[in-house]
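In this view, the complex is presented without one of its protein chains, the others remaining in place.
Letters A, B and C mark the chains as written, and numbering starts fresh at 1 in each.
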Amino acid sequence: MKVTVLLFAQLAELFPSSTLEIEVTSLQEIIENLESKNPDFIGQQYSVAINEEIVQNEIALKDGDIVALLPPFAGG
Amino acid sequence: MKVTVLLFAQLAELFPSSTLEIEVTSLQEIIENLESKNPDFIGQQYSVAINEEIVQNEIALKDGDIVALLPPFAGG
Amino acid sequence: MKKPKKVFVEGPISPDFISRSIAQHSTKTGIGAHQIFLGQVRADILDGHQVKAIEYSAYETMAENIFHDIREATFAQFDLSCMHIYHSLGEVKAGEICLFVFVSSKHREACYKAIHELVEAIKAKVPIFGKEIFEDGAHIWKVNT
Partner (left out) sequence: MKKPKKVFVEGPISPDFISRSIAQHSTKTGIGAHQIFLGQVRADILDGHQVKAIEYSAYETMAENIFHDIREATFAQFDLSCMHIYHSLGEVKAGEICLFVFVSSKHREACYKAIHELVEAIKAKVPIFGKEIFEDGAHIWKVNT
């Protein structure tokens, strides 16, 4: 299925674009995809939001999901 | 000895002047003096400051002391 | 030691005054957090009368000394960069501001606690009196809770 991956802040700096459309079957696959594109992605800290909700565990993706990788928050 | 008595707020309203110079030997005597001048003074709530320091117990007065009778505070 | 500063101001504290006070901190680039407390006069209904203003008075010399002591104790207890306290004397109408307490620090934790303790200390310890004046001209004397 196709999902949209959004990268923010220091994660966005690691790739040519902060928005990726990719064909994957799981969150794990997204991460492996990004790690293979840029090894500097390995070991980065981030939380994951699917359709703007933070998810704590691996959950099943659906076609059209928006997966955001969010580095540590720094508001205020 | 002679002391200056300062009255504030609702206590000042009970007397013609908010500043009194009186001859007394004790704090108790000041209070009796005021109660005799205006019985409405009886039962009023206040704390006592001698020379700008709050005192909790009867303390000896000295000539020239400034005795302030302070109704409940209402700052802020 | 900080030099003694005058706390009392005549009449209400204006939003402009607060704005200028905030702006003066922009050169203090070690500050990360400001906390401001404002006391505003309420149009309370008491015994069927509506408060239109509070007329503040104080035992001024003693009050300024106690403000000074409160300030020093707060600086000793918390890691603050700045502290400002202003309180009105005279008439402050309902909706206007009578108390402005402003603390600044590098990190926010010190600010939360400092502002809380400052405001409580001011309300409890400073000989300030408030005459609540009703629409019909009658008045009662305010008591802090």
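Convention: a residue touches a chain if its C-beta (ideal position, glycine included) is under 8 Å from a C-beta of that chain, and two chains touch if they have at least 3 such contacts.
Not measured: the values here are computed from a predicted model.
Within the full complex, the chain left out of the display contacts the shown chains A, C. The set of chain A residues touching the chain not shown comprises 6, 8-10, 49, 52, 68, 70-76. For chain C, the residues in touch with the chain missing from this view are 15-16, 18-20, 22-23, 25-43, 94-97, 104, 106-108, 111-112, 115-116, 119, 145.
The criterion applied here is as follows: only the chains that are shown with their structure count from here on.
Per-chain CA centroids place chain A at a distance of 73 Å from chain B. Centroids of chain A and chain C (each the mean of its C-alpha atoms) stand 49 Å apart. Annotation for chain C: no residues touch 2 or more other chains.
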